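One protein chain is absent from this view; the other protein chains keep their places.
What follows is chain A.
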């Protein structure tokens, strides 16, 4: 076991896969020599050479599109989009070209690509560095969407993503990169894509979250426990495919649930979770499933982002609402 923060765990996963498979490559803006603006790929160019880990010109569409072209020739690119807001420049290549390659070619070609991008609020970053755009991604047929919440999952999920023969959108929360260290096994292991994790058991209410919000939800659960409420917290880990079975199993026990997301409220991950609960567990519910989310505005400037983001207080209030329904 080693102690790693999430950034180091992601780097460790990439190092293991670069070593294991010569077709794995890393590229992106500033991703080579210095290891990216957050140093996630730091030291990898030194270890594996510029042929495997390299800087690109500043053009996100070309980064993603080059990954598609290399992908159909047997490489397994890890393409870094420097900040989440820049994915808009690359959306055609990520969400159309890579995502449809297998279908359009009837399985002749595929896109074994990991698109990595940092995202997430609460770090006083510049505009369009912090938005939660996973809702756009989960409406895209042909890709998988992952948001890890801790170093162990991040490493295991990254290794799974690199080995996956379909494109994976891997979103890394800025506020978790260096937030804490945790035990991470040395060497290779995988965390299965499409499996949620019950991070805290409880019997009164289920709080469903992902990314940074898992930690906010756990804090809320700890506060609630002081008032005698036992909240179960589920970390989705993968947003597409969604692990509805774990959610349903929890609701069968608690009969009440809320979903927490940083993203704007309408039509996102929370809405999809609730729709699937409606399809599969409605008779187990004692109250409507509520959402705690950002309002339907643009992600705000740094001055008010803490007020904008879901908080322990807002999560606790939503839990009280479903308990008192």
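FYI, a residue touches a chain if its C-beta (ideal position, glycine included) is under 8 Å from a C-beta of that chain, and two chains touch if they have at least 3 such contacts; residues count from 1.
Keep in mind that, in the parts below, contacts and distances are computed from a predicted model.
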Query raised in the report: If you look up the hidden chain in UniProt, what protein name do you find among "Ring-1,2-phenylacetyl-CoA epoxidase subunit PaaA", "Pyruvate dehydrogenase E1 component subunit alpha", "Amino acid ABC transporter ATP-binding protein, PAAT family" or "Cysteine desulfuration protein SufE"?
Result: "Pyruvate dehydrogenase E1 component subunit alpha"
Report summary line: Among A:105, A:227 or A:252, contact with the omitted chain is made only by A:105
Query raised in the report: Taking the entire complex into account, which one of A:166, A:188 or A:225 touches the absent chain?
Result: A:166
Query raised in the report: Which listed residue (A:5, A:97, A:117 or A:197) would be found touching the missing chain in the intact complex?
Result: A:97
Report task. Over the whole complex, note the residues of chain A touching the chain we left out. Result -> 25, 51, 56-57, 59, 61-62, 64-75, 92-93, 96-97, 102-110, 141-142, 164-166, 194, 241-242, 244-245
